[in-house]
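All protein chains but one are shown in place.
The letters A, B and C name the chains in turn, as written, and every chain counts its residues from 1.
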Amino acid sequence: MSDMSENLLELKGISKSFPGVQALDNVDFDLRPGEVHALVGENGAGKSTLVKVITGVHQPDAGEIRFQGQPVTFPNPLVAQQHGVAAIYQEPTLFPDLSVGENIFIGHQPVRPMTRRMDWKRLYERAGELLNALGVKLDPRTRVRGLSVAQQQMVEIAKALSLNARILIMDEPTSALTLRDVEDLFRITRRLREAGTAIVFISHRLEEAFELADRITVLRDGHYVGTRPVPSTTTDEVIQMMVGRTLDTLFPKEEVEIGEVMLRVEGLTKEGLFHDVSFELRRGEILGLAGLVGARRTDVARAIFGISPADSGSIWVDSRQVRISNPQEALALGIVYVPEDRQQQGLVLPMDITQNITLPILREFARRGGWLDNSAERETAQEFAERLDVRAAGLWQKVQQLSGGNQQKVVLAKWLAARPHILILDEPTRGIDVGTKAAVHELMSKLAGQGMSILMISSELPEILGMSDRIVVMYEGRVTAHFTRQEATQEKIMAAATGQPFSNS
Amino acid sequence: MTVKARAVPSPSILSGLLLRWEWLLVVLLGIACMVNASLSPYFLDVHNLFDMTFHFMERSLIALPMAFIIISGNIDLSVASNLGMSTIIMAASYKAGLNIWLAMLLGLAAGAVGGLINGLLVARVRLPSLVVTLGTYALYRGVAFVILGDLVVTGFPSSFTAIGQGYVGHTPIPVPLVIFAFFAVLFGLLLHRTAFGRLVYAVGNNETACRFSGVAVDRIRIILFTLSGLMSALAGVVLSARFGSARPNIALGFELDVITAVVLGGVDINGGQGTMPGVVLALFLIGVVRYGMSLKNVPGQIQNTLIGMLLIVAILLPQFLRRLASRSRA
Amino acid sequence: MKSKLFVSLLLVIVILAACAPPTVAPPAEKPAAKAGFKIAMVVKNLGNPFFEAAQKGCNEAAAEYGDECIFQGPATPTAEGQIEIIDALIAQKVDVIAITANDPDALVPVCKKAMDAGIKVVTWDSAVAPAGRQIFVNQADMEQIGRIEVQMLAEMIGYKGQIAILSAAATMANQNTWIEWMKEELKDPKYKDMELVTTVYGDDLREKSYNEALGLFKSYPDLKGIISPTTVGIAATARALTDEGLCGKIALTGLGLPSEMAEYIKSGCCKAMALWNPIDLGYMTTVVSHLMASGEITGKPGETFKAGKLGERTIVDDGAGGGMVLLGPPFQFNAENIDQWKDVY
Partner (left out) sequence: MVTVSEEKKGRSLLLLFAGVREMGISVFIVFLIAAVSLRSPYFLTVDNLVYILIDIAILTIVAIGETLVILTRSIDLSVASTLALSGMIVGMTISKHQGIPPAVAVLMGLAIGAVLGSVNGLLVAKGRIPPIIATLGTLSIYRGLVFAISGGAWVDAHEMPRPFVYLSKNTTLGIPNLVLFAIIVAIIFYYFLNHTRTGREIYAVGSNPSAARVVGIRVDRILFLVYLLSGTLAGMAGVLWISRYASAQSDTASGFELQAIAATVVGGVNIFGGSGTLPGVVLGSLLMGIIVNALNLIRISPFWKLAVQGFIILLAVVSDALLSRRLQQAGASEGAS
């Protein structure tokens, strides 16, 4: 392990700080050809910063990078690229207006030797070859705008391949993927490993790290904790390294009494998106909405919340039929929606915690003539920030300075402050660290216990199984199954979610 | 609230205070006054100083809602054309025999409708505001010409012209200045002290998150553009009262002056940031600089050049200082 | 935030107050009794050839009479810009303001203000409405200019065919008056075969006038003649005629600067045109301004004076109860005389 010549890339004593944050503190990391090296840690542990140091986006304040034993610096992404470093990020960094083929070759498009003219024919041929090699059926002339996240990831991988990458960094590539897509990704990853590519794999799903990786390195709060070869370590050990303690249970759903029907959806249809969706949600119940990415669960939620209302079908709240044509009306009925994309849809990043929490209920603090009662506003924000244990220097802190987990807490605080009866959560724990995840689950359980009705969209089966009282499964815009907590199994849900025939005993 | 000491420095009070845009403008305004006073003996005269404000009160009235619109992440290029259209509708209906005050209300309503159309196209059809108002920029001015052609409306009653030419009682304070002061305070309070103002900032910073938070984004946009149209019409009332006449080419080219002032006032052209005091200071800064140059008989074109330089230097200066500061820190 | 707002508003007031100390500071410069008047000539916009020529006359007369000629104008021809300038001139306590107005009515209030401040208001070229002026230096009789242009064009096209007018902006007082007189002249039976089909506006912008001229050629294929009573318009039209090869097919006349039009007059594109001498106009305006300031004339009809190199003049009635000085009949330019004028203005 310590043989220098064996290492393709070696980082020693890397430190990096940003105003107010020590993102990396004396971190070591090494990478060998033909291995998958998983990098794990809670959010804010410094994984992404380390990746950006390797890809040349950030320059370390201290420390040394060795490539094939030689010290190097990566002053910009281009130099890193020239050393064969390629990266795939959680959010695909593609150009929506350009074609798939162009995206693959951006920055190193094939040109005719003399004229430097773009060789479009060769570009599309080679792009087609790369996509074929990955087993992806995608026309390289298609525009990227409109592709699914999974398709975009594949374009990213093809892009990395086109660079003949010797080091491929995958930063949370699976968080937006369905199980099936993840399997594809793993298949491709293994193939790359066999071809001798060194792969850095970052994921918050430990089971994936164990499935794929040869070694696992753990970071915590910007510090290096340790590296373990996979066969000789356990999930428990790695979790302990990550959080510094053992976790008892991730899914603490308590049994609560289920009350009357709070929300009933009947025959909800939106042309081209979903058809004839029906289900009901009771007081104190957590209803899991399972399915693959692209099953149009989010579209159903958006229809209920009034962001893009359905074409036909009816919604009943508290046994009254209602029309919800915009979020304001949903809000008035006590329905709130916590979107999956926190940064874009959930938060106003440049504004402070107070202002974010009170955004939907600002009118409550408006006195005569619209005058804002700042102290009342602050009190409310304080109350809910405390209830959710938001960690920040103060309520005045801008949300963009908070960690991902704390941002999610602010989003939840915002919606709880609106005192909803019906809470729709869209992938509530996506991309947040283990500790916050547990806190979110605990909170959901508590809220249900207080009589709130929760509709939870989740692509993580353990979460669905652990948290839901009942489960509705969708496939391609249609409801394909209903299960109770007792009858649901991973296999049954998966079958329904992939549109396969099943027997519901 | 758990205040976990996560080495986040609270913004340095000193640098925060010193680098506030408004202070920069105050300093520039002070310098402009001193330069003017030393260059021209006529500058330091109560009457002249107050009379100076006559010339930019109309632009200032439009700048108030423009600041809102830019903070909300949009822009309105049609203000001057809308001013022309609403003023001509007012003047033409007065000429047709309508009572001047009713005509004025009609003009204000027309301006509001013009703004409303902009708002509807932006909020409902979801077109970029720059594109929409570029179209109505031509359309509204065109409507003014359609209505009045090469004619002129004059002979407004003196009770009306007093709005634009008069003084408050026997003081040297012009009526337009008072009108502007009233609306500046009103808009300042609206932006900084009310729920509506807060929502304008929020929409300018992240429209999507606002939609997902149940904020009536479309309604806010429509209200803002309507308000802009209304204030343009009001500016038209003041301007035509000051002229004592109205022609279709009234206020040609005001839009760029207004945007310049708002941006100089520290409003982020990309939305989400800016203050009313900053905008008011910038309006006075430009007014004073222009007046000083007029007193020295600087040709119009050269005046524009200097204002353009002022804009660029004022935007570059803080950045330059910040870079210097960070360099010295490093 | 509240305090911030307050403080800032307060600062504005403080600065305004600081700028304006209670004692009226500036030493009121009493104008010298006889000579050394400050005469401000305000034009429609700077960079317009016609007015630049007038400035020569202003400087010439100012030098003769020992006055100072302040030449000012806005960047674009707007009333707003002129008002701003006039207000600054009032603050400077100039002795005379001589204006050619972008908008005759909009300037009245500020001109009245100038007169209230004891400043003489002279208007020239494009007059301010009677309420806002003390005397009008008229380049030529409005009626005469309008009629002459129709007569010249009629000669060229043999009193027959469609004609059009290409004017400056629709808001220009002088052009509009001339056009009224042209229409008046056309009522004469001898023009019964001539038809005025349209009036278009080039806004005194080169390219707009050019395009409007082209538009005329296209939309009226039978067009025989164009009158352009503006120096920008006639030059642009001549250029358009040349480009389209229509010289000789469509006749052109109007008011033009010899320097700009020399080429086209010689090529026969514009056989004849008229204009007064803008240098003389600037000169005359300045002389009248000087005499108004010194009190030698008051602007009443009937007064006579000697206008320097231009000789004796009498103030006549302008038809609105005020005084008016006529520069003289417009001068007609043609291929024979253009060479001696083209380098003058």
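Here, a residue touches a chain if its C-beta (ideal position, glycine included) is under 8 Å from a C-beta of that chain, and two chains touch if they have at least 3 such contacts.
Just so you know, these numbers come straight off a predicted model, no measurement behind them.
**Q** List the displayed chains that the omitted chain touches in the full complex.
**A** Within the full complex, the chain not displayed touches A, B, C.
**Q** One chain isn't shown here. Among A:111, A:195, A:332 or A:376, which residue touches it?
**A** A:111
**Q** With the missing chain put back, one of A:12, A:180, A:205 or A:378 would touch it. Which one?
**A** Answer from the full complex: A:180 touches the omitted chain.
**Q** Check each of B:94, B:137 or B:212 against the chain that is not shown and name the one that touches it.
**A** In the complete complex, the chain left out is touched by residue B:137.
**Q** Spell out the interface residues on subunit A facing the chain that's missing from view.
**A** Subunit A touches the chain not shown through residues 55, 57, 76-78, 81, 87, 89, 93-98, 102, 106-107, 109, 111, 116-118, 120, 135-139, 141-143, 146, 148, 150-151, 154, 180-181, 184, 271-273, 296, 476-477.
**Q** For the chain that got dropped from the picture, name the residues of subunit B it touches.
**A** 77, 121, 125-128, 130-132, 134-143, 145-146, 149-150, 248, 256, 259-260, 263, 268-270, 299, 301-309, 311-312, 315-316, 319
**Q** Can you name the residues of subunit C that touch the chain not displayed here?
**A** Per the touch rule, subunit C residues meeting the hidden chain are 45-49, 52, 75-76, 170, 198-201, 205-207, 210-212, 214-216, 218-221, 235-236, 239, 243, 259-260, 262-264, 342.
The definition used in the following text is that only the chains that are shown with their structure count from here on.
**Q** Steps needed, at minimum, to get from subunit A to subunit C via touching chains?
**A** 2
**Q** Report the pair of chains linked by the most C-beta pairs in contact.
**A** B-C
**Q** Return the chain label for which the distance between chain Cα mean and whole-protein Cα mean is smallest.
**A** So the chain sitting closest to the middle is B.
**Q** If you average the Cα atoms per chain, which one ends up farthest from subunit A?
**A** Checked the centroid distances; the maximum from subunit A is C.
**Q** Roughly how far is subunit A from subunit C, going centre to centre by Cα mean, in whole Å?
**A** Taking the average C-alpha coordinate of subunit A and of subunit C, the gap between them is 71 Å.
**Q** Roughly how far is subunit B from subunit C, going centre to centre by Cα mean, in whole Å?
**A** 33
**Q** So the centre of each chain is just the mean of its C-alpha atoms; given that, what is the distance between subunit A and subunit B in Å?
**A** 43
**Q** For subunit C, what residues touch not just one other chain but two or more?
**A** Answer for subunit C, listing residues that touch two or more other chains: there are none.
**Q** Hey, what residues on subunit B touch two or more of the other chains?
**A** Correct list: 193.
**Q** For subunit B, which residues are in contact with subunit A within the complex?
**A** 1-10, 190, 193-199, 201-202, 205-206, 208-216, 272-273
**Q** Spell out the residues on subunit C that touch subunit B in their complex, using ranges where they run on.
**A** 1-2, 4-5, 7-9, 11-12, 15-16, 18-21, 24-27, 29, 45-47, 70, 72-76, 78-81, 83-85, 87-88, 90-93, 103-109, 129, 169-171, 176, 201
**Q** In the complex of these two chains, what residues of subunit B are touching subunit C?
**A** Touch residues, subunit B against subunit C: 22, 26, 29-30, 33, 36-37, 40-46, 48-49, 51-52, 54-55, 145, 149-150, 152, 154, 161, 164-165, 184-185, 188-189, 192-193, 239, 242-245, 247-253, 275-278, 280-281, 284, 288, 290-291, 294-295, 297, 299-301, 303-304.
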